[in-house]
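With one protein chain held back, the other chains of the complex are shown just where they sit.
Which chain is which? They are A, B and C, in the order written, and residues in each are numbered from 1.
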Amino acid sequence: MAVRTKKLINNPQNIVPEMLEGFAAAYPNIVRLTDDGLIVRRTPKPANKVALVIGNGSGHEPAMIGWVGPGLFDVNIPGDIFAAPGPGRILAGIKAAHPAAGVLLCVSHHAGDLMNAEAALEEAEDEGLENVEMVVLYDDISSAPKGREPERRGTAGLFFTWKMLGAFAETGADLAACKALAEKVRDNTRTLSMALTPCAHPITGEPMFELGDDEIEIGMGVHGEAGMYKGKMMSADETVARMLGPILEDLPFRAGDEVCVLLNNSGSLTLMELSILHRRVAQLLGESGIKIHRSWLGAYATTQEMSGFGLSLCRVDAQLKNLYDAPANGAWFKSVG
Amino acid sequence: MAVRTKKLINNPQNIVPEMLEGFAAAYPNIVRLTDDGLIVRRTPKPANKVALVIGNGSGHEPAMIGWVGPGLFDVNIPGDIFAAPGPGRILAGIKAAHPAAGVLLCVSHHAGDLMNAEAALEEAEDEGLENVEMVVLYDDISSAPKGREPERRGTAGLFFTWKMLGAFAETGADLAACKALAEKVRDNTRTLSMALTPCAHPITGEPMFELGDDEIEIGMGVHGEAGMYKGKMMSADETVARMLGPILEDLPFRAGDEVCVLLNNSGSLTLMELSILHRRVAQLLGESGIKIHRSWLGAYATTQEMSGFGLSLCRVDAQLKNLYDAPANGAWFKSVG
Amino acid sequence: MSEASMSDTIDVQQSAQIIAAMAQAVTARQDELSALDSTVGDGDHGHNIAKALRQAAQQVAALDDPTPEAVWRTAGKAVQNSVGGASGLLFGAFFTGAGRSLKETDRPAALDVAEMLAAGLAAVQKRGKAQPGDKTMVDALAPAAEAAQAAAGEGLSAAETVRRAADAAQIGAESTREMTARHGRAKFLGERARGYQDAGATSVAVMLAAWADLAKGAG
Partner (left out) sequence: MSEASMSDTIDVQQSAQIIAAMAQAVTARQDELSALDSTVGDGDHGHNIAKALRQAAQQVAALDDPTPEAVWRTAGKAVQNSVGGASGLLFGAFFTGAGRSLKETDRPAALDVAEMLAAGLAAVQKRGKAQPGDKTMVDALAPAAEAAQAAAGEGLSAAETVRRAADAAQIGAESTREMTARHGRAKFLGERARGYQDAGATSVAVMLAAWADLAKGAG
């Protein structure tokens, strides 16, 4: 099985701080690393705009350190590898974003992220911080059935919320509006992911899950959490067909709808493969009468060097299209008009 | 050894055309796929500006299909996997770019790329095409000793020429000036690359070279061509030290110089590892009195899912810094002011 | 070790020693705990809990003029913020909850132990929403708290109370092998999680055993 046990690191205990230091040294024009290990914008957002804050386990780069910047997030609170930051650190992140016209804490739905965010918000309340709201984001249709969407976990499709909410907050929208927008994008987004090979946990060096040489798994979470289907390797076209069907049914996406498409590389898939996959996605959407507004192919949120991809669709209207096309300038996510 | 033999493709013979179709369908606002398999800008450059054309073997995505767009290339001629396009296709690419104020054909120095480009230029001359020039680009210090620079091969450091020349051509500079600028960037750029694990050739499915479980190779070419050092795995900091020394000596880069840094992911390295590597690069450059203008960490030219990276430095002056910071909007390379 | 301490109350010095002993015990079994987490989770639990408890032991040692309550609450904060994640938050909540129960300090130590475990369990369940049977640390903690309550009620010594709790936790941890998960990453495995012992429950057993060994030595 193709697990890369070699990693170019120093002491495994220092991965996160060394990564943050090297990252901040590379992009001083965009971000700043604070003494308490937060990634914040080099040029803070004016105080009359809502600040966007997100915490997450590390190991998913470019997410989320690379998504801090104009048109995107204001503060990222990087946790340990695959572990959400604790409440104390989240609270520090919220304070670093203040004073803006309120803080919206975005939470990718995983047990750890949610529990720590809840604890942090209680501490914020105890300290009398005002105008702090939380929005829980999820998209993965394999993790809970239709009708129980709030139980679903957050995966690559959060891309759409990050991008559109980031643009929306720059317009000066207020906290309630920002939260509503995030929910709107979330509720129109669906994702299904698959893996060809696992990755090694950077600290333990062990494979995060097992897959046979001719096996794939569909419905993986972003830490190798089990999916809904484990089976034989298929062609690119068959893989797409197998994944797109359940996605279309779930929302459901219908003829006449307009969508943004994301094919997210979970690590070591190639853009060559993503392009071949996208060919089939575009063909099938065309056959279903669904129009593509924009597609992005790339590694936007990874699970180390795991090879696989997530297929996400977001149904868009005029408002969302505008926000999607707006410029953004994170270190690792840039959009040009 | 960690070779991923599974690839998400259909018929291996159709990889390139299917990739181009899927790519063009994803980015119709930026590129267009012509009937003869060229990737050209959706909105052509005005005829009074020099057009930039490049051909290359496929399999290195995002290079070069993702580098076509405003501020970058005008036409890319994708070849078969790891095989430069033939003279007939290069000639078609040159013609697709015409009529602009001339065409500069950029050649990444590899035997196949150069021989085919030479043959194409002879055909262009035979057909009476005017204002077509060629510039040969190279950067890899491991492929020929100092003093024999023109024998060196082209690797990830060509990034700097692509970016700066792309911006320069947009200013309306004439053909001779464009060629001189490309040579200036090239002559100030040095690269050394290393690999941790090979990749599989997408057509044959076979590993492109061999490396033991605890081995690395320094000085690799972009198709697994042998390097100058094969040895035991080292820490990130040791790897950087081992690679940066020869690079600094070669130009040489000196105290007081200002440089742009590129850490190019050859496929399945993680941004986490690149950041940790960059931390040490920044430290060592600081100790040498060399100032970093900008660093970019990412996968800009890959060798499929090979894991490894290239370290490139480009010495910059005011002109080059300006060009480097100029906006660009390729499908897979974007720069925001 | 102070002989007096274990016999009457959970005092400062002893609290710090308990936390240090727990840190040592999970560090010694770190790889085994990670391995347990690797089939049904992401394989890092041993690393997480060892790092968290070492951090806790350090921060506790650095306190000046602490109370027992402060010692345990400091440990809780340290655990929560050193590694984060679900387990950081929940194990942190356990320590913080246990610490809070030490406000009232005029009880015999055995009752303190029972109260600490009950309060710690309540804090874990408040955050994590897991019930016994859900294949989590609660499956070790709940029987441990129950056993401690019973032992203290019978008038056993603090050392004996902790030993009973530790033994119950061990049995509870082993019982998770037959469960399917309803929380944490393992929940997505469904039936496939059966046959594997829960990592977090095992940590609880290891930690309580370390406490029991220490108490026995002291008492």
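Throughout what follows, a residue touches a chain if its C-beta (ideal position, glycine included) is under 8 Å from a C-beta of that chain, and two chains touch if they have at least 3 such contacts.
The structure displayed is predicted, hence computed values, not measured ones.
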Displayed chains contacting the withheld chain: B
Given that one chain is not shown, which residue among B:76, B:116, B:161 or B:239 touches it? B:116
From the list B:7, B:49 or B:89, pick the residue that touches the absent chain. B:89
Sole residue of B:6, B:223 or B:315 that reaches the chain not shown, by the stated touch rule: B:223
Kindly note down the residues of subunit B that lie in touch with the hidden chain. 13, 57, 79-89, 110-112, 115-116, 118-119, 143, 201, 203-204, 206, 208, 221, 223-227
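Rule of thumb we're sticking to: only the chains that are shown with their structure count from here on.
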Express in whole angstrom the distance between the two chain centres, defined as the mean CA positions of subunit A and subunit C. 33
Report, in whole Å, the distance between the mean C-alpha point of subunit B and the mean C-alpha point of subunit C. 55
